[in-house]
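Report on one structure; see the data block that follows.
Missing here is one protein chain; the remaining ones are kept as they sit in the complex.
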Amino acid sequence: MYAVGIDIGSITTKAAVIDDNGILGTRIISTGYNASEAGQRVFDELLRECSLKPSDIGAIISTGYGRNSVTFADKSLTEIICHGAGAHYLNPSVRAVVDVGGQDSKALLIDDKGKTKDFAMNDKCAAGTGRFLEVMARALEVDLDAFGALSLQSDTPCRISSICTVFAESEVISLISRGERREDIIAGIHESVAARVAALAHRVGVHPPLMMTGGVARNIGVVTALEKKLGMPVEVSSYAQVNGAIGAAVLALKN
Amino acid sequence: MSQTVSKTPPPIAMDEKMKEIMTNYYIEAKTASDSGKRVAWITSGGPVEPLIAMDIIPVYPENHGAMIGASKMGGSLCEQAEAMGYSGDICSYARADIASAVTCGGPIGGLPRPDMLIACNNICGTVIKWYEVLARYYDAPLFIFDTPMCHTDYPEESKRYVQRQVHEYVSFLEQVTGRKLDQDKMEEVGRLSLEAQRLWQAVLDTATARPSPMTAFDGFYHLALIVTLRGTRVAVDYYRDLLAEMEDRVAKGIGAVPNERYRLMWDNLPIWYRLKWLSKKFAAHDAALVADTYNTAWCRSLRYIDENDFLGSMAEGYTRMYLNIGVDQMADTIIEMAEKYSVDGLVMHSNRSCKPYSFGQYDIQRMVRERLDIPCLIIESHMIDERSFSEAQTETRIDAFMELVEEKNQCKER
Partner (left out) sequence: MHPATATEKGTFMNELDHFQEAAKNPEGYGKNLKASGRPVIGCLCSYAPEELIHAAGAHPMRLFGTKEAIVNADGHLQTYCCSLAKGVLENTLTGRLSFLDGAVFPHTCDTIQRLSDIWRLNTDYDFFADVVYPVKLNTQSALDYTVDIFERFKKNLESWSGQSLSEADLTRSIEIFNSIRDQLAEIYRMRSKDPACLSGSLLSSVVKGSMILDRDELPERLFRLRKEIEEGRYAVPGNERKKRLIVAGSLCDHPDFFSILEESDGVVVWDDLCTGSRYFDETVDIGVPPLEAIARRYVERRRPCPAKHLSNTARGEALAAMAEEHKASGVIFFLLKFCDPHAFDYPYLKEYLETRNVSVTLVEVENQLPPEGQLKTRLETFIHML
């Protein structure tokens, strides 16, 4: 039996299909204006890619902000539960997950079955989320995808002290005008994100093995800064961005 | 800005003495258990004299908070408190102090363990919640000295209630220490406390001179003893010497700000991690902060205390503290001071860490404008959490404010 998980996030929509033997395929598209349409489209594209028909699929679970707009799903669950299940599926020894997405960051503890035991979410402030990085990338006029690699070239990260995104942006601008190296500014930005995410992680009391998921996990600079801040290794799977969809598929398969 | 090249005034000689006294004080406090003395943690506006009279070492988490802030360690300690679940919106002294208690972090590796806790709410209600946290953490007895807010007056029933608590307080101390309070010593401590307060007021009064021999920023530093050691001979001697030094400066015409042209007043707690920056910023505009509501808070209620009956009269003195009065009375105090020190502008620190000090500032600002016609500046921060401060924004505001002050003064001169 095949099971599909669909994760509709604020920026991207992700889908994964699995069976008893493993992951068959994943797909990421942009969510755009219509979440319901995005859910249908990612499902169709995923199936086409894996040469499957809708009738092959035994169970579908939707997750993410748009989870309730996926009318063809059997059930919907929150992305927190799905990230826990996904991380457990990818590495059963993981006991803590940090998920940093576009507008939210979450930290959760899971048990030996991948079930969420406790969690914390950021408040409505953008500090410590992907949005913060986007704002800073705009101020620096640097492509966000280049952030990770650039920051690794820094050995003296600038200090960004403000928590507030607006204040931090003006700090970054004054760092630019002071002639600070771009690499150092970016590394400082990563440390600032890591500090917020670490505070969240501490609030639930994370402990190793810890996995980071979500789009921001692709940024090696943030991951490295977070490792330093938490004082523990941070595992990142190549499926980090689709981890929520994988978790949804895993739970669908179990059902 | 000044055309003539001016020389920086000589540093205040007593600075060194202060450092020495505070170092000794903290060494004594941190080694209290070796010397068999008890340690009480007490709020900055709390009735400390009975502690001194009973040979209990008072320790002030708020003074510790100021040290944490001045050493720019507030942000990281606050961050640790947030990781423990404390909201980033609560008082940054409390956050940093709680984190320091748990991690022994900060400039002096945390405060010595308390044998008892004394919280007096004449400065805020926050201290009640903060000291409850400490009482649970240290499993130490907590005494709350409850001073009902005097919105418009000091009613009879408050007087009775607080006076009864003076006795409850003494009984509490006697019970915890197993010793009786020596009444003669108590009166002696009371006299020393009043003497130090009078001297401190006299020190601050020297700033009425033009040029002012000191600024509020200097005051924030020399304030430490009136907070921590009032009631001791050390504090009296110290402020007597400091007063002599300030009077000497006045006689010689030495100003804290070279070419003092503008005189400003500060409201609220200092922004501890930006003292030097702010001081330089204003000095660059030839502006001296000659008065403030914070330094004077420790001598404002002198008038209510009877030298010959300290225990019998301290209830009123402690209840009618600056922060424990209505917004209109606060405005009156500010206006009175602005006139006394002849200030040209008011700088208000809107302090996210201190709601009772900050809420009402907009109304005070309006009253000051109506009655004095001087410009007002508001800068916002969390007093020791540097992560909430925007340098660029503050700088722009200060520059714009100083333009207004300069313009007003030119009009006056014309």
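Going in written order, the chains are labelled A and B, and every chain counts its residues from 1.
Just so it is clear, a contact is a pair of C-beta atoms (placed from the backbone, for glycine too) under 8 Å apart; a residue touches a chain by one contact, two chains touch by 3 or more.
None of the values given here were measured: they were computed from a predicted structure.
> Looking at the whole complex, which of B:157, B:184, B:373 or B:413 touches the chain that is not displayed?
With B:157, B:184, B:373 or B:413 as choices, the missing chain is touched by B:157.
> For the full complex, which residue in B:54, B:142, B:321 or B:405 touches the chain that was left out?
B:142
> Touching the hidden chain in the complete assembly: which of B:241, B:380 or B:395 does that?
Answer from the full complex: B:380 touches the omitted chain.
> Touching the absent chain in the whole complex: find that residue among B:29, B:59 or B:90.
B:90
> For subunit A, enumerate the residues touching the unshown chain of the complex.
On the side of subunit A, residues 65, 77-81, 104, 115-119, 121, 123-124 touch the unshown chain.
> Pick out the residues on subunit B that sit against the missing chain.
That gives, for subunit B, the contact residues 84-87, 89-91, 94, 121, 124-126, 128-130, 132-133, 135-136, 142, 144, 146, 148-149, 151-152, 155, 157-158, 160-161, 164-165, 168, 326-328, 350, 352, 355-356, 358-363, 380.
We take it that only the chains that are shown with their structure count from here on.
> Need the CA-centroid distance for the pair subunit A / subunit B, whole Å please.
Those two chain centres are 46 Å apart.
> In the complex formed with subunit A, which residues of subunit B make contact?
Residue list for subunit B touching subunit A: 75, 79-80, 82-85, 88, 386-393.
> Which bits of subunit A are touching subunit B when the two form their complex?
For subunit A paired with subunit B, touching residues are 161-164, 167, 170-171, 173-174, 195, 198-199, 201-203.
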